[in-house]
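Missing here: one protein chain of the complex. Every other protein chain is in place.
Up next, chain A:
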Amino acid sequence: MRYPFPVGKADFIQGDEAIARAAILAGCRFYAGYPITPASEIFEAMALYMPLVDGVSIQMEDEIASIAAIIGASWAGAKAMTATSGPGFSLMQENLGYAVMTETPIVVVNMMRGGPSTGQPTFPAQGDIMQAIWGTHGDHMLIVLSPSTVQEAFDFTIRAFNLAEKYRTPVVLLGDAELAHMRERVYIPNPDEIEIVNRKLPQNEEEAKFPFGDPHGDGVPPMPIFGKGYRTYVTGLTHDEHGRPRTVEPEVQQRLIGRIYKKILDNKDDIISYEKFELDDAEVAIVSTGIVSRSAIRAVKLLREKGVKAGLLKLNTIWPFDFDMIEELAEQVKKIFVPEMNMGQLYHLVKEGTNGKAEVELISKIGGEVHTPMEIVERVVG
């Protein structure tokens, strides 16, 4: 297969561009979007590449239609993605819940900017962490990934598609304006260097009769895509294993939502990804995610030079959240600092995770600039 960009070599590209190329290498063949800063370049790259790989790129009338279209595309058998920023992500929330409820694999990219409302379109922020995890209504479970470099934007996009397909779930990729527009060296692998996961399809009529059941005991039912003769009914209403609406029976809702939670939580080890820097003997820990992690790594080095035993826990997966790991960390260190570009969102999760076993301090910064390493250092040394 011919690709519209060089593969098997490094390139110097923006985060948005990296996400688009990764999506195509991951097998994405349907993109629907609505222009918004700072995610528009993802769309523009998709518009350029998709027709060349016989995929679809279409500009919808709004963000609601964009996520709706990719869910439809997924049920017709395509790997599908949309990308947006905060305000557009808010509009997508209802259908994000629909994707959770109907167990539709899709990838939604949110390149965060300052908010709320129109806020700071061209500046980065991390204000949508809670929105990504809890934005839609009702009890739901999905996966949220958070890259900090352009290379990670590329790698995590491929991972987002793989996780979406593997667990039949929407996956949110949370970047930010800094990452979106920053250019860095990125290695674009050959397709044969990439591990690609495809959704389970029903092997026979019997399996296809349970599009929302658990025929394999792993919580993830095979997905009978449209047009294969299985005559599947998909609804956002509470439904039984066959897909029939059963809205007034508490046990049906418990079974369905219970399984949607379980299929993610039982596979936390596979889904949760993090990196530890200098944490082995650390007395002070920094927990961060996304773009701020880069300043945090530098801050740890500077702190070590000053004789402070500091370490960093960099979260690549924000949700599901490993509360146990945070508790273990809290038992080891005296204090945990959470630098983030908002008024405190990851902070809440970390604080809950520590279970009172360590002090947690938020290093909040808003306005559109990433923390400098010295800002973190100064707060840590007090």
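As a convention for this text, a contact is a pair of C-beta atoms (placed from the backbone, for glycine too) under 8 Å apart; a residue touches a chain by one contact, two chains touch by 3 or more; residues count from 1.
Here, contacts and distances are computed from a predicted model.
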| item | value |
| --- | --- |
| Identity of the absent chain, which is to be given by its UniProt protein name, from "CRISPR-associated endonuclease Cas1", "2-oxoglutarate synthase", "Extracellular solute-binding protein, family 1" or "Carbohydrate ABC transporter permease" | "2-oxoglutarate synthase" |
| Touch criterion as defined above, residue of A:Ile64, A:Ile194 or A:Ile257 at the omitted chain | A:Ile64 |
| Footprint left on chain A by the chain that the document does not show | 2, 4, 29-30, 32, 51-52, 54, 56, 58, 60-62, 64-66, 68-78, 80, 94-95, 98, 226-237, 244-245 |
